[in-house]
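A single protein chain has been omitted from the complex, and every remaining protein chain is retained in its original position.
Moving on to chain A:
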Amino acid sequence: MKTLMSHGKNINLIVGLLILSAFLLLMLLSFFYTPHDINAMNVANKLRGPSSEYWFGTDEFGRDIFSRIMKGTQTAFFVGALTVSIGVVFGTLIGGIAGYVGGWVDEVFMRIMDSFMAFPGIILALMLVAVFGPGIVNTSIALGLMAIPSIARIARSGFIQHKEFEYVMAAKLIGVKPFKIMFRHILPNVSSPLIVAASISFAVAMLAEAALSYLGLGVQPPDPSWGRMLKDSQAYLTSSPWYTYAPGISITLMVLGFYMLSNAIRDIMDPRSN
């Protein structure tokens, strides 16, 4: 807490947290309440502009855009969280073992990671979706797989650096098991770049989800997703621009929030900043 307070003047931290907590509140609220039923069609009111009743206007079926944006935060956070969990858990495990054990294990693991990196992420996602069917979980798994290599690289470099430190040698002499040395001794010391990487990949995952949904491969209708809304609004770009603004600005703000937060985390955790 003390460290947090001393960074009270960190603009990135304040703005990032403000944006993200606003979205988080919207998401929590959307579980219990939305101004309108998100799927209730009302053709008489289609493509209305923003008003006191429909804050962000209505779409081509007369559904309330604000309610659908609210519900869409659930999708965005779910995809982000699942993607980052997969990426961080497996990335840390693979990178940690590769870095700590070294030798041929390192070579094999990292060459596999390289081949992952060489493969375009969207193509892999398309492939997985084509095989296992579209949907939010499959999309997240595909994106999570793509997040593994970069996190593994970061974890590996940290483990390589720290395994030579004397506190690790002391732990070996005591007889601590290698797995425990890796995850109880080294991991807490290399976690800050991993946390930064995780928050960045959260933002990347949301963008990728929007892109996949835009292509019609992510979230399936009638479930709301920002990317899908962006796609649907495209046809009405000239006549009803507000329809595009709402999901577009939401995506931008959310990604910006995560980038600012990750910047702030990096500044706070950097020992040189103290």
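To be clear about the criterion, contacts are C-beta pairs under 8 Å (C-beta built on N, C-alpha and C of every residue); 3 or more make two chains touch, one makes a residue touch a chain; residues count from 1.
As a convention for this text, contacts and distances are computed from a predicted model.
Chosen from "cytochrome-c oxidase", "Sulfurtransferase", "Dipeptide ABC transporter ATP-binding protein" or "Probable glycine dehydrogenase (decarboxylating) subunit 1", the protein name that UniProt gives for the omitted chain reads "Dipeptide ABC transporter ATP-binding protein".
Within the complete assembly, A:170 is the residue of A:11, A:89, A:130 or A:170 that touches the hidden chain.
Within the complete assembly, residues 165-167, 169-176, 185, 188-189 of chain A touch the chain that is not shown.
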